[in-house]
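Let me begin by presenting the structure, written as structure tokens, before commenting on it.
All protein chains but one are shown in place.
And then chain A:
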Amino acid sequence: MKILVALKRVADPDNANKVKIPPSGDRIDTAGLEWKPNPFDEYALEAALRLTEDGKAPKARAGEVVVVTFGPKETEQTLRAALATGADRAIRVDVTDDKLDGALVARALKALVEREKPDVVLMGKQAVDGDSNQVGQSLAELLDWPMATFAATIQEEQGALLVGREVDGGVAVLRVRLPAVVTVDLRIVAPTSVYSLKTARTHKYNDGVRFAALPAIMASKKKPLAEVKLADLTADSGLKVQYHGFEPPPARKAGIKVKDVADLVARLKNEAKVL
């Protein structure tokens, strides 16, 4: 099985306080931010690796995992990390975040999918910076492929995937015929969430994503990493979403101490006006 995994790098959410907005308010200042892969995309990569191996012998890949990211040269580090964890090949579409929106990424991915002809496109359900949650769905629409979003489990079948989605009150199970687009939720990296046809149903994975070992990190230098221009993928680079301004959330005000319950109720009623 050949799988295309779309990866985005995001500002490290643990250092979100470092996000700065210049006085002009027309953009987010990304200088000095620490970057890491979008966690949901890392889960998608882990799912792709599980789908292309026998869980007992995870070093041998059955099929191919290709990772793609949209970003400047520095984002190649994100791709290297993915190659070191087991992906076979990487593609970087050279562009910066401010020139992109979900619809444009989906258009470009469509062109890439037509070139690469994967059986499955896997990605996180959303990126934790913009939280747009659009690319997977738009891509499936553009390709006219079956789609399963927010996958919590995936089981490979002959020519199809059985995808479990956690919904209110239970689990909805979809069978999507290949080729298909699947976006994943966090439970996809639980020990018994993903099974390829090769992996025994008794196999239990370690919880979470796998870690790149040093020999694989060194070897990842030799894996192909191609650069593609956005213009080569889509002639239409227009944006459907435009941002009109940014402002930081208001600083948290100091709290107050209330005398007693009556005082609290009065203040909630008169000052906070929530009662």
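Criterion: contacts are C-beta pairs under 8 Å (C-beta built on N, C-alpha and C of every residue); 3 or more make two chains touch, one makes a residue touch a chain; residues count from 1.
To be clear about the criterion, contacts and distances are computed from a predicted model.
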Of "Iron chelate uptake ABC transporter family permease subunit", "Peptide/nickel transport system substrate-binding protein", "proton-translocating NAD(P)(+) transhydrogenase" or "Acyl-CoA dehydrogenase, short-chain specific", the UniProt protein name belonging to the chain not shown is "Acyl-CoA dehydrogenase, short-chain specific"
Considering the complete complex, identify which of A:22, A:72 or A:208 is in touch with the unshown chain.
A:208
Which of A:15, A:77, A:96 or A:192 sits in contact with the chain that's absent?
A:77
What chain A residues would touch the chain not displayed?
77, 80-81, 84, 206-209, 211-218, 221
